[in-house]
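Got a structure for you, questions after.
One chain of protein is taken out of this complex; the other chains stay put.
Now for subunit A:
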């Protein structure tokens, strides 16, 4: 019988769930060869599923179907979820109600540890720091998903022109939400208070700025096609020379299809719709001059440096020219990085220091029984499918450590690298399988820690409330969830 395994997973998003799901299914409960196993998942948010709940755009409900699989994983009796728990060295300022759990409490109670903490911080632009006229895209996403960090609602009823910096899918998500009628969005998982603001929106035009060209844009064809097909908006046509690939360049399939879509232009004729959008290639923000008067109706002046691609490095370099764009609000959507407060954060990589799924020390050697997966390990890139494939690979690595003789560990698996125990971060190799850190025991007693059963009660109630309003779901905030859980527990 292999030694017992007690794995703590920090983070409750898709990467965390896919690792848990794979591990639990590769080590079936009923198989006598499976080691005694516990998988305990900790999330700083009170609700599970990370970006699937707090990142996926509301009009993409199909993407959220993966939560059915996560629900199945959570029925495994070896699995537990603890929400509203922030594991780390310092309490979480953005979510004051999250219970603080020092990492040492995890280390003292678990034999294995996986960081699936994601990339929770927006990457800002050095030339245009946040202000009344410049906000990170993440605060808009957190607003329309009712994230526990509770950013203020944008003053959409006071603005006409919005500029997105960055040409990835998050950027297009925001553009699409702003250019779609609230009567269409009403059927989805969009909170009522968000719909109320969207219904009063006076946004007429969205400019989407990128420092490189259409071949380098990070958005996917699916998201671009949705923009092209928007029923109430049209795209400003793009200069044809920008859409001609340089000679000698072999396009990928995605690049070819992107160019075709852009050449065809929007379904609605330019100028035929009340709302419009435009893509600005080879432009990089240089400065943002705020209006002199305090009136919110005044527009800010965004100076854009013109750029071209350095043929050798494929980086954007300035041509020396500039132009200006009058805009009511700039939204930076330049990607995400891991929280620098996370243990093993590497400032140069802007995510955790890891190699092939294992946390590494600064000299590059793997730390025994410590793992990282998903965006925390790789940076904020890739769609759900890439997160899943990575998670399955990390589950395979964990499995090769805990059950090397298991059938699932194929002969082809690489031998484990030289590993060392982290001197100050010793995991407990003989943990009490069902014991919890004392902070969690207290948190559960006080009702401050949510478990998966609690989430399912909230989930069902959110769907019920949504149904009554003719929509997919109506979300709860923490205060409401807290009292609803207390009520449901009090019921016989």
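We take it that a residue touches a chain if its C-beta (ideal position, glycine included) is under 8 Å from a C-beta of that chain, and two chains touch if they have at least 3 such contacts; residues count from 1.
Simple rule for what comes next: contacts and distances are computed from a predicted model.
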Complex member absent from the view - protein name from UniProt, among "KLLA0E22045p", "Ribosome biogenesis protein ERB1", "Ferredoxin" or "LAFE_0G04016g1_1": "Ferredoxin"
Residue among A:230, A:325, A:398 or A:427 that touches the chain left out of view: A:230
Residue, one of A:102, A:382 or A:477, that touches the chain absent here: A:382
Which of A:33, A:356 or A:426 contacts the chain that the document leaves out: A:356
Residues from subunit A at the interface with the omitted partner, ascending: 59-60, 62-63, 65-66, 68-69, 71, 74-75, 77, 180-181, 183-184, 187, 211-212, 215-216, 218, 220-222, 225-226, 229-232, 252-255, 257, 267, 314-315, 335, 356-357, 378-379, 381-386, 388-390, 392-393, 452-453, 456-457, 459-460, 463, 467, 470, 472
